[in-house]
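Got a structure here, written out as C-alpha cells. Questions coming.
Removed from the display is one protein chain of the complex; every other protein chain stays in position.
Read from first to last, the chains carry the letters A and B; within each, the first residue is number 1.
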Amino acid sequence: MKSLARGRAIHVMVVYTGGCNGCDIEVVAAVFSPIHDLEQYNVMLTWNPREADILLVTGPVTRKIAPALKEIYEAIPEPKVVAAIGSCAVNGNVYKNLGGTLGSSWEIVGPVENVIPVDAKVPGCPPRPEDIISAGALAIKILSERSD
Amino acid sequence: MIDLLDPDTLAGLLIASFGIPMLAIFFATILPGIERKIQARIQQRIGPGILTPGFFAIFKFVFKHKPKIVSPMPTLYKWSPFVGIVAIYGVVIFTTPQWADILGLSSLVAIIGLLKIEEFMYVVMGYLSSNILSVRLPYPDTTKGSKHRETTRTTIESWGSIRMWKMIMLASLPLYVAMFLPVAFTGTISIAEIVNQQSGGNAFIFTVPGLIGAAVFFLGYVAILNEYPYSIGKAKADVMEGPMMELASSWRAGYYLMRAFVMFTVSSLFVTLYFGVPLNPFNGVVLLLHFILVLILPVAMAVFSAFSPILTFRQLVPLSTVATLVGFFVFVISIGVAG
Partner (left out) sequence: MATEEEVNPFDYSDYMGVGKARERTFETEVPIGFNHSALLEPYRTRYFVEDEIVRDCEIEVDPAHRGIERILQGMPVDKANIITERICGICSHGHLWNSVRTGDIGLGTEIPDAAVAIRVLGEELERIHSHLIFIAHACEVLGHETFAMRTFLMREPIQDMLYLVSGNRVHYAIPVLGGVRPRCQITEWKAKKIRSIVDDLEVKLKKFVDRILSDMMVMSRLSGAGYCDKQTAVKYHSVGPTGRASGIEWDYRTTMYEYDDFDWQMVVLDEGDNAARVKTRALEIFVSIDLVRQAIEKAAGDTDVLNRDWELGPMPTQESYIEVPRGELYHSYGLDEHGHVKHYKVRTPTMTSMAAMEVACIGDQLTDAVVTLASCDPCLACCNRFAVVDERGRERLMSLDDLRRKRV
C-alpha cells in the first residue's frame, strides 16, 4: 500500500534560485500548459515545503538564496527527491565557469550540489518540457522504490 | 421518548453511528478527485486520476515521516483537524433518522453549531503556525536604510486566519439562512420532521422558494469550502495556503480528510433538507438515491470555481450581503405561503 500510494499521489515544489528564468518558463509550461500536462501523471504542483515530495531547483544558487534553499530542503519531510533542472543548477553554466579579466562571478555559490544533495539532473539551457517530464518520471520511480 | 434498552433501536443506533460515517468517509475521498478532474477537463487537459487528490494523497501523507512542527502550541495545532473531523462526524450521525429524538440533537440548531466549530478550527490553526516560507525565511532585509525596521511582522498564516474570521461572518451567513428556509416551509427545526413532511415526492426544492434557496445554499457551500471565488482565506496570491501551511505528514492527512468530509456532509445536508431523502441505513434504495444526489453540489462547484478568480473583500461584501438578503426575503415569503 505504501508504494502504491507514494506512486499515485505526488506533490512537486519548485524553487527559483536566481536564474535567468528560461528554465522556470519551461517548467511552468511543463506543469501548467495543457499540452505537456504534468497532472495527468498524478503529480500535483504545490508551494508548501511541508506538502512536497519532489523539489525542483532551477537557477544557479546565489549567495542570498543559499541559506533559504537549505532551510526549505530541511523542511520537507522524508522521503524526498531533489531534481536540478537546467545547466545552471547542474554545473553553474555561464556564471560559474566563464570570466574575462575579472574572473567569474563571486555571487554564485555554485551548482545545487554544493548546497543540498541532488538525485536527478536535467541538463540543457533551457531543457525542453519533455525532458523535464522525464526527469519527473525518474523521480517518481526513485520515490516509489524507497522502502522506508 | 425512545427506549435505549430495546435491542432493535440499539442495533439501529449503532449501525447509524458507525456504519453510515464509514460509508460517508469512503465516498468523501472520491469527491476531491471528481472536482479536480472536472476542472481539468474544463481547462482542456487530462487531469489526475479520480482517486489521487483524495484517497491516495491521504495515504501518502500518512506514510511520510513526521518532521518537527514549529509552533507555540504544537499539540493543539496538530490535532485541530481531528477536532473538526469529530464535529463533522456528529453532523453526519445526527441527521440519520435513528437519532431523531435523542436529547434534541437532531435539530438544525445543533447542526449549525457543529459546523461553526469546524470553521473556527481554521482560525485557531492560523495563529499557531509559523512556516519557513513566511516570516522565518532567512533573508537579510532589515538592514540599514530599510523602511520601518521596527514594525512587527505577521506570519502569512495568521493573516489567513484573520481573513477566515471575516469569512465566517460574511460568506457562511448565506449558508445558514438557506438552511433555515425549510423551517419556514415546514414549521419545525427537527430534521426528522422536515424529512417526513417532504415524503411522497413533495420535495422542497421543486417549489419556487426552494429553487432560490438552493442557489443561495450553493453560494454558501462554495464559501464554507474556501473554493474560488471565496478562497481569500487561503488565496494563492498572497497567503499561499493560509492557516494550514505548517501541517505535515499524518496531520496533513487529517486536514485533507476533514476537507473531503465537509464536502460530503454539507452536500448531504442539502439533500436531506431540500430533497427530503434521509441517510437511512436500513433502506437501500433511499441510501443509494441519497449518495447519487450528493454528487450534484460538488460537480456544480467544480464548474463554478473553474470560471472565477479570487474575489477580495471589495467584491465579497456586496455579494454576500445581496445573497443573504435574498435568502431572508425568501424566508419571509415562505412563512407567508406556508402559514
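The definition used in the following text is that contacts are C-beta pairs under 8 Å (C-beta built on N, C-alpha and C of every residue); 3 or more make two chains touch, one makes a residue touch a chain.
It should be emphasised that the depicted structure is a prediction, and the values quoted were computed from it without experimental measurement.
In the entire assembly, the chain absent from the figure touches the shown chains A, B.
Checked against the hidden chain, the listed residues B:Ile156, B:Ala223, B:Leu269 or B:Val326 yield one contact partner: B:Ile156. Considering the full assembly, A:Gly19 is the residue among A:Gly19, A:Pro77, A:Pro111 or A:Gly136 that touches the omitted chain.
Touch with the chain that is not drawn comes from one residue among B:Leu23, B:Ile42, B:Val62 or B:Leu289, which is B:Ile42.
Mapped onto subunit B, the interface with the missing chain covers residues 39, 42-45, 133-135, 137, 139, 141, 143-148, 150-154, 156, 159, 228-229, 231-232, 235-238, 240, 306-315. Looking at subunit A, the residues touching the absent chain are 15-26, 28-29, 32-35, 47, 60, 62-65, 68, 72, 93-95, 98-108, 125-126, 128.
In this text, only the chains that are shown with their structure count from here on.
Residues 1-2, 4-6, 8-10, 34, 37, 39-40, 42-44, 47-51, 53, 64, 67-68, 71-72, 75, 77-79, 148 of subunit A touch subunit B in their complex. Subunit B meets subunit A in the complex at residues 40, 43-49, 51-53, 56-57, 59-60, 62-67, 131-133, 136-140, 236, 240-241, 245-249, 252.
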